[in-house]
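Missing here: one protein chain of the complex. Every other protein chain is in place.
And now, chain A:
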Amino acid sequence: MSISGTKPAESRVSDTLARDRLGVAAVVFFVMSAAAPLTVVAGVVPTGLAVTGLTGIAVAFLAVAVVLAIFSVGYVAMARHISNAGAFYAYVSQGLGRPLGVGASWVALLAYNMFQVASYGGFGAIAEPLFADWFGVNAPWWVLGLAAWALVAVLGVRDVAVNGRVLATLLVAEILLTVVFAVAEITTDGFAASSAPLDPSTLTGAGAGALLVMAITGFVGFEQSVVFSEESRDPRRTVSRATYIAIALIAVLYAFASWAMISAAGADKVVDRATAEGPELFFNLAAGPLGDTALHLGHALFLTSLIAAMISFHNIISRYMFSLGREGVLPRVFGKTVPGTGAPKNGSLAQSAVGLAVIVVYAVMGWDPLVQLFFWGGTGGGLGVLLLVTLTAFAVIGFFARHPEGEDLLHRVIAPVIGAVLLLVVSYLAIDNIATLLGVEPGSTPALVVPLSFAVLFVAGVLWALYLRAARPQIYAGIGLGARSAANSGGFAAALNEETR
(Lines give C-alpha, C1' and ligand atoms only; values in the text may rest on other atoms or scores of the structure.)
Protein backbone atom coordinates (compact mmCIF):
# COMPACT_ATOMS: atom_id res chain seq x y z
CA MET A 1 0.00 0.00 0.00
CA SER A 2 1.38 3.37 -0.87
CA ILE A 3 0.85 6.59 0.97
CA SER A 4 -0.72 8.75 -1.67
CA GLY A 5 -1.39 6.35 -4.49
CA THR A 6 1.00 8.10 -6.86
CA LYS A 7 4.18 6.43 -5.64
CA PRO A 8 5.34 3.00 -6.77
CA ALA A 9 3.81 0.26 -4.65
CA GLU A 10 7.13 -1.45 -3.93
CA SER A 11 8.67 1.44 -1.96
CA ARG A 12 10.04 0.01 1.25
CA VAL A 13 10.01 3.40 2.93
CA SER A 14 6.33 3.92 2.14
CA ASP A 15 5.45 0.39 3.24
CA THR A 16 7.23 0.76 6.54
CA LEU A 17 5.65 4.13 7.25
CA ALA A 18 2.19 2.91 6.22
CA ARG A 19 2.31 0.16 8.83
CA ASP A 20 2.34 2.74 11.62
CA ARG A 21 -0.52 4.79 10.25
CA LEU A 22 -3.98 4.98 11.71
CA GLY A 23 -7.27 3.90 10.22
CA VAL A 24 -10.73 5.39 10.64
CA ALA A 25 -11.67 3.27 13.67
CA ALA A 26 -8.58 4.29 15.64
CA VAL A 27 -9.26 7.98 15.08
CA VAL A 28 -12.96 7.60 16.00
CA PHE A 29 -12.03 5.86 19.24
CA PHE A 30 -9.54 8.55 20.13
CA VAL A 31 -12.08 11.32 19.54
CA MET A 32 -14.92 9.64 21.37
CA SER A 33 -12.95 8.87 24.48
CA ALA A 34 -12.34 12.61 24.90
CA ALA A 35 -16.06 13.19 24.33
CA ALA A 36 -16.83 10.72 27.17
CA PRO A 37 -20.39 9.65 26.26
CA LEU A 38 -21.60 8.48 29.64
CA THR A 39 -20.28 11.61 31.36
CA VAL A 40 -22.40 13.69 29.01
CA VAL A 41 -25.56 11.57 29.07
CA ALA A 42 -25.65 10.85 32.80
CA GLY A 43 -23.74 13.91 34.03
CA VAL A 44 -24.14 16.97 31.81
CA VAL A 45 -27.72 16.35 30.61
CA PRO A 46 -29.49 15.86 33.99
CA THR A 47 -27.47 18.65 35.59
CA GLY A 48 -28.34 20.86 32.65
CA LEU A 49 -32.04 20.00 33.01
CA ALA A 50 -31.88 20.95 36.67
CA VAL A 51 -29.93 24.17 36.17
CA THR A 52 -31.65 25.55 33.07
CA GLY A 53 -35.09 23.93 33.24
CA LEU A 54 -34.92 23.43 29.46
CA THR A 55 -35.95 20.10 27.93
CA GLY A 56 -35.14 20.56 24.23
CA ILE A 57 -31.72 18.99 24.57
CA ALA A 58 -32.16 16.12 22.10
CA VAL A 59 -32.93 18.38 19.18
CA ALA A 60 -30.07 20.64 20.27
CA PHE A 61 -27.65 17.69 19.98
CA LEU A 62 -28.89 16.99 16.46
CA ALA A 63 -28.74 20.64 15.41
CA VAL A 64 -25.23 21.09 16.77
CA ALA A 65 -24.12 17.92 14.98
CA VAL A 66 -25.31 19.37 11.67
CA VAL A 67 -23.52 22.67 12.30
CA LEU A 68 -20.29 20.95 13.36
CA ALA A 69 -20.41 18.58 10.41
CA ILE A 70 -20.72 21.52 8.01
CA PHE A 71 -17.89 23.28 9.82
CA SER A 72 -15.76 20.11 9.62
CA VAL A 73 -15.87 20.04 5.82
CA GLY A 74 -13.56 23.04 5.60
CA TYR A 75 -11.78 22.24 8.86
CA VAL A 76 -10.47 18.81 7.81
CA ALA A 77 -9.75 20.19 4.33
CA MET A 78 -7.51 22.89 5.81
CA ALA A 79 -5.87 20.30 8.09
CA ARG A 80 -4.47 18.68 4.96
CA HIS A 81 -2.67 21.89 4.02
CA ILE A 82 -1.16 23.12 7.27
CA SER A 83 1.21 21.80 9.88
CA ASN A 84 0.40 21.51 13.56
CA ALA A 85 -3.18 20.75 12.59
CA GLY A 86 -4.07 19.62 16.09
CA ALA A 87 -4.48 23.08 17.49
CA PHE A 88 -7.13 25.71 16.75
CA TYR A 89 -4.60 28.50 17.03
CA ALA A 90 -2.61 27.11 14.10
CA TYR A 91 -5.69 27.55 11.90
CA VAL A 92 -6.40 31.01 13.23
CA SER A 93 -2.75 32.08 12.85
CA GLN A 94 -2.63 30.95 9.26
CA GLY A 95 -6.13 32.02 8.30
CA LEU A 96 -6.62 35.32 10.16
CA GLY A 97 -3.11 36.33 11.18
CA ARG A 98 -0.76 35.54 14.03
CA PRO A 99 -2.08 38.05 16.61
CA LEU A 100 -5.56 36.50 16.56
CA GLY A 101 -3.88 33.09 16.60
CA VAL A 102 -2.07 33.78 19.85
CA GLY A 103 -5.32 35.15 21.31
CA ALA A 104 -7.02 31.93 20.26
CA SER A 105 -4.28 29.82 21.86
CA TRP A 106 -4.80 31.46 25.23
CA VAL A 107 -8.56 31.08 25.00
CA ALA A 108 -8.06 27.41 24.13
CA LEU A 109 -5.85 26.86 27.16
CA LEU A 110 -8.51 28.35 29.41
CA ALA A 111 -11.35 26.42 27.78
CA TYR A 112 -9.59 23.06 27.99
CA ASN A 113 -8.51 23.75 31.56
CA MET A 114 -12.14 24.47 32.42
CA PHE A 115 -13.05 21.02 31.11
CA GLN A 116 -10.23 19.49 33.05
CA VAL A 117 -11.15 21.00 36.42
CA ALA A 118 -14.83 20.34 35.70
CA SER A 119 -14.09 16.63 35.45
CA TYR A 120 -12.38 16.67 38.88
CA GLY A 121 -15.47 18.24 40.41
CA GLY A 122 -17.75 15.81 38.59
CA PHE A 123 -15.71 12.82 39.65
CA GLY A 124 -15.65 13.90 43.28
CA ALA A 125 -19.36 14.71 43.44
CA ILE A 126 -20.42 11.54 41.67
CA ALA A 127 -17.97 9.23 43.44
CA GLU A 128 -18.81 10.54 46.93
CA PRO A 129 -22.11 8.64 47.41
CA LEU A 130 -20.85 5.66 45.40
CA PHE A 131 -17.76 5.18 47.54
CA ALA A 132 -19.89 5.41 50.67
CA ASP A 133 -22.21 2.77 49.24
CA TRP A 134 -19.55 0.41 47.85
CA PHE A 135 -16.75 0.64 50.36
CA GLY A 136 -18.28 2.47 53.31
CA VAL A 137 -15.80 5.29 52.72
CA ASN A 138 -17.22 8.62 53.83
CA ALA A 139 -14.79 10.94 52.09
CA PRO A 140 -15.78 14.46 51.04
CA TRP A 141 -15.92 15.10 47.29
CA TRP A 142 -12.64 16.96 47.21
CA VAL A 143 -10.67 14.04 48.67
CA LEU A 144 -11.92 11.85 45.84
CA GLY A 145 -11.36 14.66 43.36
CA LEU A 146 -7.78 14.98 44.60
CA ALA A 147 -7.27 11.23 44.22
CA ALA A 148 -8.34 11.44 40.58
CA TRP A 149 -6.21 14.57 40.18
CA ALA A 150 -3.16 12.72 41.55
CA LEU A 151 -3.72 9.82 39.18
CA VAL A 152 -3.93 12.14 36.18
CA ALA A 153 -0.93 14.19 37.35
CA VAL A 154 1.27 11.10 37.67
CA LEU A 155 0.13 9.61 34.36
CA GLY A 156 0.67 12.99 32.69
CA VAL A 157 4.22 13.50 33.87
CA ARG A 158 5.26 9.94 33.22
CA ASP A 159 3.23 9.90 30.01
CA VAL A 160 2.13 6.38 30.69
CA ALA A 161 0.06 5.74 27.63
CA VAL A 162 -3.03 4.11 29.01
CA ASN A 163 -3.32 1.06 26.85
CA GLY A 164 -5.33 1.89 23.75
CA ARG A 165 -7.14 -1.41 23.94
CA VAL A 166 -8.20 -0.74 27.54
CA LEU A 167 -9.58 2.67 26.57
CA ALA A 168 -11.35 1.25 23.53
CA THR A 169 -12.92 -1.55 25.59
CA LEU A 170 -14.12 0.91 28.21
CA LEU A 171 -15.51 3.18 25.53
CA VAL A 172 -17.41 0.40 23.78
CA ALA A 173 -18.75 -0.76 27.15
CA GLU A 174 -19.79 2.81 27.94
CA ILE A 175 -21.64 3.21 24.64
CA LEU A 176 -23.36 -0.18 24.94
CA LEU A 177 -24.37 0.56 28.48
CA THR A 178 -25.79 3.94 27.51
CA VAL A 179 -27.88 2.28 24.80
CA VAL A 180 -29.04 -0.56 27.07
CA PHE A 181 -30.03 1.85 29.83
CA ALA A 182 -31.85 4.12 27.42
CA VAL A 183 -33.76 1.15 25.97
CA ALA A 184 -34.58 -0.04 29.49
CA GLU A 185 -35.98 3.39 30.26
CA ILE A 186 -38.30 3.05 27.27
CA THR A 187 -39.71 -0.18 28.71
CA THR A 188 -40.58 1.31 32.10
CA ASP A 189 -44.18 1.98 33.14
CA GLY A 190 -43.81 5.72 33.39
CA PHE A 191 -42.49 6.03 29.84
CA ALA A 192 -44.52 8.19 27.48
CA ALA A 193 -42.82 9.14 24.23
CA SER A 194 -42.39 12.86 24.55
CA SER A 195 -41.95 15.38 21.77
CA ALA A 196 -40.55 18.05 24.10
CA PRO A 197 -36.88 16.95 23.82
CA LEU A 198 -37.19 17.01 20.03
CA ASP A 199 -39.24 20.18 19.64
CA PRO A 200 -37.36 22.32 17.10
CA SER A 201 -39.11 25.47 18.30
CA THR A 202 -36.98 25.32 21.46
CA LEU A 203 -34.04 26.27 19.23
CA THR A 204 -35.62 29.61 18.46
CA GLY A 205 -37.18 30.26 21.86
CA ALA A 206 -35.76 31.72 25.02
CA GLY A 207 -32.82 29.74 26.32
CA ALA A 208 -31.90 28.34 22.89
CA GLY A 209 -28.29 29.49 23.35
CA ALA A 210 -28.06 27.64 26.66
CA LEU A 211 -29.28 24.42 25.05
CA LEU A 212 -26.84 24.76 22.18
CA VAL A 213 -23.85 25.30 24.47
CA MET A 214 -24.81 22.26 26.55
CA ALA A 215 -25.00 20.26 23.33
CA ILE A 216 -21.63 21.54 22.12
CA THR A 217 -20.09 20.59 25.45
CA GLY A 218 -21.02 17.01 24.60
CA PHE A 219 -19.12 17.13 21.33
CA VAL A 220 -15.87 18.68 22.53
CA GLY A 221 -13.05 16.38 21.54
CA PHE A 222 -14.32 16.03 17.95
CA GLU A 223 -11.80 18.68 16.91
CA GLN A 224 -8.93 16.41 17.96
CA SER A 225 -9.40 14.12 14.95
CA VAL A 226 -7.12 16.33 12.88
CA VAL A 227 -4.14 15.67 15.18
CA PHE A 228 -3.70 12.57 13.07
CA SER A 229 -3.92 14.25 9.67
CA GLU A 230 -0.43 13.19 8.74
CA GLU A 231 -0.49 9.94 10.66
CA SER A 232 -3.49 8.50 8.87
CA ARG A 233 -3.54 5.85 6.17
CA ASP A 234 -5.20 8.04 3.61
CA PRO A 235 -4.70 11.75 4.30
CA ARG A 236 -7.66 12.70 2.11
CA ARG A 237 -10.22 10.34 3.59
CA THR A 238 -9.30 8.81 6.94
CA VAL A 239 -9.60 11.90 9.10
CA SER A 240 -12.63 13.37 7.36
CA ARG A 241 -14.53 10.09 7.56
CA ALA A 242 -13.55 9.60 11.19
CA THR A 243 -14.71 13.13 12.03
CA TYR A 244 -18.14 12.72 10.41
CA ILE A 245 -18.61 9.26 11.91
CA ALA A 246 -17.71 10.49 15.38
CA ILE A 247 -20.05 13.48 15.13
CA ALA A 248 -22.91 11.30 13.85
CA LEU A 249 -22.40 8.60 16.48
CA ILE A 250 -22.23 11.15 19.28
CA ALA A 251 -25.34 12.97 18.03
CA VAL A 252 -27.49 9.87 17.67
CA LEU A 253 -26.37 8.38 20.97
CA TYR A 254 -26.89 11.58 22.96
CA ALA A 255 -30.17 12.50 21.33
CA PHE A 256 -31.61 9.01 21.82
CA ALA A 257 -30.45 8.65 25.42
CA SER A 258 -31.64 12.11 26.47
CA TRP A 259 -34.98 11.63 24.70
CA ALA A 260 -35.46 8.27 26.50
CA MET A 261 -34.52 9.78 29.85
CA ILE A 262 -36.86 12.77 29.53
CA SER A 263 -39.70 10.63 28.20
CA ALA A 264 -39.31 8.06 30.97
CA ALA A 265 -39.39 10.72 33.67
CA GLY A 266 -42.15 12.67 31.94
CA ALA A 267 -41.39 15.99 30.23
CA ASP A 268 -43.34 17.92 32.82
CA LYS A 269 -41.65 16.23 35.79
CA VAL A 270 -38.12 15.68 34.52
CA VAL A 271 -36.76 19.04 35.66
CA ASP A 272 -37.92 18.45 39.24
CA ARG A 273 -36.56 14.92 39.23
CA ALA A 274 -33.23 16.07 37.78
CA THR A 275 -33.01 18.69 40.51
CA ALA A 276 -33.69 16.10 43.19
CA GLU A 277 -31.69 13.18 41.80
CA GLY A 278 -28.90 14.86 39.80
CA PRO A 279 -26.64 12.46 37.90
CA GLU A 280 -28.50 9.54 39.45
CA LEU A 281 -31.53 10.28 37.27
CA PHE A 282 -30.29 8.38 34.22
CA PHE A 283 -29.51 5.33 36.37
CA ASN A 284 -32.61 5.49 38.60
CA LEU A 285 -34.95 5.51 35.62
CA ALA A 286 -33.41 2.31 34.29
CA ALA A 287 -33.03 0.62 37.67
CA GLY A 288 -36.46 -1.01 37.61
CA PRO A 289 -36.03 -3.28 34.59
CA LEU A 290 -32.28 -3.77 34.92
CA GLY A 291 -31.58 -4.48 38.58
CA ASP A 292 -28.72 -3.75 40.92
CA THR A 293 -25.84 -5.35 39.07
CA ALA A 294 -26.42 -3.27 35.97
CA LEU A 295 -26.67 -0.21 38.16
CA HIS A 296 -23.30 -0.87 39.77
CA LEU A 297 -21.74 -1.51 36.40
CA GLY A 298 -23.23 1.73 35.11
CA HIS A 299 -21.83 3.68 38.03
CA ALA A 300 -18.39 2.13 37.62
CA LEU A 301 -18.32 3.02 33.92
CA PHE A 302 -19.53 6.52 34.74
CA LEU A 303 -16.41 7.00 36.85
CA THR A 304 -14.05 5.45 34.29
CA SER A 305 -15.65 7.66 31.64
CA LEU A 306 -14.78 10.73 33.71
CA ILE A 307 -11.23 9.49 34.22
CA ALA A 308 -10.81 8.85 30.48
CA ALA A 309 -12.01 12.39 29.80
CA MET A 310 -9.57 13.79 32.37
CA ILE A 311 -6.64 11.96 30.83
CA SER A 312 -7.63 13.09 27.33
CA PHE A 313 -7.95 16.74 28.24
CA HIS A 314 -4.81 16.68 30.34
CA ASN A 315 -2.87 15.38 27.35
CA ILE A 316 -4.46 17.93 25.04
CA ILE A 317 -3.48 20.76 27.40
CA SER A 318 0.08 19.62 28.05
CA ARG A 319 0.69 19.21 24.33
CA TYR A 320 -0.87 22.59 23.57
CA MET A 321 1.58 24.11 26.01
CA PHE A 322 4.42 22.07 24.54
CA SER A 323 3.61 23.34 21.07
CA LEU A 324 3.40 26.95 22.29
CA GLY A 325 6.63 26.53 24.28
CA ARG A 326 8.48 25.20 21.27
CA GLU A 327 7.32 28.16 19.24
CA GLY A 328 8.48 30.53 21.97
CA VAL A 329 4.96 31.94 22.49
CA LEU A 330 5.02 30.52 26.01
CA PRO A 331 8.31 30.25 27.93
CA ARG A 332 10.66 27.73 26.32
CA VAL A 333 10.58 25.43 29.36
CA PHE A 334 7.15 24.27 28.24
CA GLY A 335 8.76 23.05 25.02
CA LYS A 336 10.82 20.48 26.92
CA THR A 337 9.90 16.85 27.35
CA VAL A 338 11.13 14.05 29.54
CA PRO A 339 13.77 12.49 27.25
CA GLY A 340 12.97 8.91 28.21
CA THR A 341 9.25 9.11 27.52
CA GLY A 342 8.58 12.17 25.41
CA ALA A 343 6.14 13.39 28.06
CA PRO A 344 5.64 17.17 27.85
CA LYS A 345 6.43 17.40 31.52
CA ASN A 346 6.28 21.10 32.26
CA GLY A 347 2.95 21.63 30.50
CA SER A 348 1.63 18.66 32.43
CA LEU A 349 2.89 20.04 35.74
CA ALA A 350 1.40 23.46 35.01
CA GLN A 351 -1.97 21.90 34.26
CA SER A 352 -1.82 19.87 37.45
CA ALA A 353 -0.99 23.00 39.43
CA VAL A 354 -4.08 24.71 38.01
CA GLY A 355 -6.21 21.66 38.82
CA LEU A 356 -4.92 21.47 42.39
CA ALA A 357 -5.52 25.16 42.98
CA VAL A 358 -9.10 24.97 41.72
CA ILE A 359 -9.96 21.88 43.79
CA VAL A 360 -8.49 23.48 46.91
CA VAL A 361 -10.31 26.79 46.36
CA TYR A 362 -13.65 25.02 45.83
CA ALA A 363 -13.07 22.86 48.91
CA VAL A 364 -12.12 25.80 51.11
CA MET A 365 -14.94 28.01 49.87
CA GLY A 366 -17.44 25.18 50.16
CA TRP A 367 -18.69 25.70 46.59
CA ASP A 368 -20.83 23.04 44.98
CA PRO A 369 -18.69 20.59 42.99
CA LEU A 370 -21.50 19.38 40.75
CA VAL A 371 -23.19 22.57 39.58
CA GLN A 372 -20.53 25.20 40.19
CA LEU A 373 -17.52 23.13 39.10
CA PHE A 374 -18.65 20.25 36.89
CA PHE A 375 -21.50 22.00 35.10
CA TRP A 376 -20.19 25.57 35.03
CA GLY A 377 -16.69 24.41 34.15
CA GLY A 378 -17.93 22.03 31.50
CA THR A 379 -20.36 24.40 29.83
CA GLY A 380 -17.99 27.35 30.27
CA GLY A 381 -15.35 25.28 28.49
CA GLY A 382 -17.98 24.37 25.92
CA LEU A 383 -18.65 28.07 25.33
CA GLY A 384 -14.90 28.66 24.91
CA VAL A 385 -14.62 25.86 22.38
CA LEU A 386 -17.70 27.20 20.57
CA LEU A 387 -16.05 30.62 20.25
CA LEU A 388 -12.82 28.99 19.03
CA VAL A 389 -14.68 26.86 16.50
CA THR A 390 -16.43 29.99 15.26
CA LEU A 391 -13.15 31.88 14.90
CA THR A 392 -11.60 28.85 13.20
CA ALA A 393 -14.50 28.73 10.74
CA PHE A 394 -13.58 32.22 9.59
CA ALA A 395 -9.91 31.26 9.54
CA VAL A 396 -10.73 28.45 7.13
CA ILE A 397 -12.44 30.93 4.80
CA GLY A 398 -9.47 33.31 5.07
CA PHE A 399 -6.93 30.57 4.45
CA PHE A 400 -8.60 29.20 1.35
CA ALA A 401 -9.14 32.69 -0.03
CA ARG A 402 -5.37 32.96 -0.23
CA HIS A 403 -4.52 29.29 -0.95
CA PRO A 404 -7.31 27.89 -3.12
CA GLU A 405 -5.08 25.16 -4.61
CA GLY A 406 -6.13 21.55 -4.29
CA GLU A 407 -9.66 21.92 -2.90
CA ASP A 408 -12.97 22.32 -4.68
CA LEU A 409 -15.53 25.06 -4.15
CA LEU A 410 -17.57 23.01 -1.67
CA HIS A 411 -14.60 22.42 0.65
CA ARG A 412 -13.07 25.86 0.54
CA VAL A 413 -16.00 28.26 0.13
CA ILE A 414 -19.53 26.90 0.31
CA ALA A 415 -19.37 24.73 3.43
CA PRO A 416 -17.02 27.07 5.33
CA VAL A 417 -19.24 30.11 4.70
CA ILE A 418 -22.45 28.32 5.71
CA GLY A 419 -20.69 26.88 8.76
CA ALA A 420 -19.26 30.24 9.79
CA VAL A 421 -22.64 31.99 9.54
CA LEU A 422 -24.40 29.27 11.55
CA LEU A 423 -21.67 29.27 14.19
CA LEU A 424 -21.85 33.04 14.47
CA VAL A 425 -25.57 32.78 15.21
CA VAL A 426 -24.97 30.02 17.78
CA SER A 427 -22.20 32.05 19.44
CA TYR A 428 -24.45 35.09 19.65
CA LEU A 429 -27.27 33.06 21.21
CA ALA A 430 -24.81 31.43 23.61
CA ILE A 431 -23.45 34.69 24.97
CA ASP A 432 -26.94 36.18 25.06
CA ASN A 433 -28.18 33.21 27.14
CA ILE A 434 -25.19 32.80 29.41
CA ALA A 435 -27.20 33.52 32.56
CA THR A 436 -29.80 30.87 31.66
CA LEU A 437 -27.03 28.40 30.94
CA LEU A 438 -25.43 28.87 34.33
CA GLY A 439 -28.78 29.16 36.12
CA VAL A 440 -28.00 32.60 37.57
CA GLU A 441 -29.44 36.11 37.29
CA PRO A 442 -28.47 38.04 34.14
CA GLY A 443 -25.63 40.40 34.98
CA SER A 444 -24.59 38.45 38.07
CA THR A 445 -20.93 37.64 38.67
CA PRO A 446 -20.70 34.18 37.02
CA ALA A 447 -22.62 35.38 33.96
CA LEU A 448 -20.06 38.15 33.52
CA VAL A 449 -16.89 36.36 34.59
CA VAL A 450 -17.14 33.43 32.17
CA PRO A 451 -17.45 35.34 28.89
CA LEU A 452 -15.24 38.22 30.07
CA SER A 453 -12.39 35.93 31.02
CA PHE A 454 -12.35 34.60 27.47
CA ALA A 455 -12.40 38.15 26.11
CA VAL A 456 -9.62 39.33 28.42
CA LEU A 457 -7.36 36.38 27.59
CA PHE A 458 -8.04 36.80 23.89
CA VAL A 459 -7.08 40.47 23.95
CA ALA A 460 -4.04 39.74 26.12
CA GLY A 461 -2.92 37.09 23.63
CA VAL A 462 -3.30 39.52 20.73
CA LEU A 463 -1.24 42.13 22.59
CA TRP A 464 1.44 39.54 23.42
CA ALA A 465 1.66 38.65 19.72
CA LEU A 466 2.05 42.32 18.80
CA TYR A 467 4.81 42.63 21.39
CA LEU A 468 6.56 39.58 19.89
CA ARG A 469 6.29 41.09 16.42
CA ALA A 470 8.10 44.20 17.56
CA ALA A 471 10.60 42.70 20.00
CA ARG A 472 11.24 39.15 18.77
CA PRO A 473 10.41 38.93 15.08
CA GLN A 474 12.08 35.51 14.75
CA ILE A 475 9.61 33.99 17.19
CA TYR A 476 6.70 35.90 15.71
CA ALA A 477 7.43 34.48 12.28
CA GLY A 478 7.06 30.93 13.53
CA ILE A 479 3.74 31.33 15.37
CA GLY A 480 1.23 28.68 14.41
CA LEU A 481 3.71 26.58 12.48
CA GLY A 482 4.15 24.23 15.41
CA ALA A 483 6.79 21.71 16.29
CA ARG A 484 6.75 20.56 12.70
CA SER A 485 8.40 23.72 11.53
CA ALA A 486 12.12 23.13 11.33
CA ALA A 487 12.85 26.83 11.70
CA ASN A 488 11.28 27.07 15.05
CA SER A 489 11.19 24.33 17.58
CA GLY A 490 13.33 23.18 20.46
CA GLY A 491 16.74 23.79 21.97
CA PHE A 492 18.79 23.48 18.80
CA ALA A 493 16.62 25.85 16.77
CA ALA A 494 16.69 28.23 19.70
CA ALA A 495 20.49 28.05 19.62
CA LEU A 496 20.53 28.98 15.95
CA ASN A 497 18.12 31.82 16.61
CA GLU A 498 20.29 33.23 19.40
CA GLU A 499 17.37 32.55 21.65
CA THR A 500 19.03 31.00 24.64
CA ARG A 501 15.98 30.54 26.79
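The rule we apply is simple: a residue touches a chain if its C-beta (ideal position, glycine included) is under 8 Å from a C-beta of that chain, and two chains touch if they have at least 3 such contacts; residues count from 1.
Here is the rule we use: contacts and distances are computed from a predicted model.
Undergrad: Would you mind picking the UniProt name of the chain not drawn here, from "Peptide/nickel transport system ATP-binding protein", "Ligase-associated DNA damage response DEXH box helicase", "GPP34 family phosphoprotein" or "Cytochrome c oxidase subunit III"?
TA: UniProt lists the chain left out of the view as "GPP34 family phosphoprotein".
Undergrad: Of the residues A:Thr337, A:Gln351 or A:Thr379, I need the one that contacts the missing chain.
TA: A:Thr337
Undergrad: One chain is left out of this view; which of A:Arg98, A:Arg273 or A:Arg319 touches it in the full complex?
TA: A:Arg319
Undergrad: In terms of residues, what is the contact footprint of the unshown chain on chain A?
TA: Residues of chain A in touch with the missing chain: 7-8, 11-14, 16-17, 20, 84, 86, 159, 161, 227-228, 230-231, 315, 319, 322-323, 326, 335-344, 482-487, 489-493, 495-496, 498, 500.
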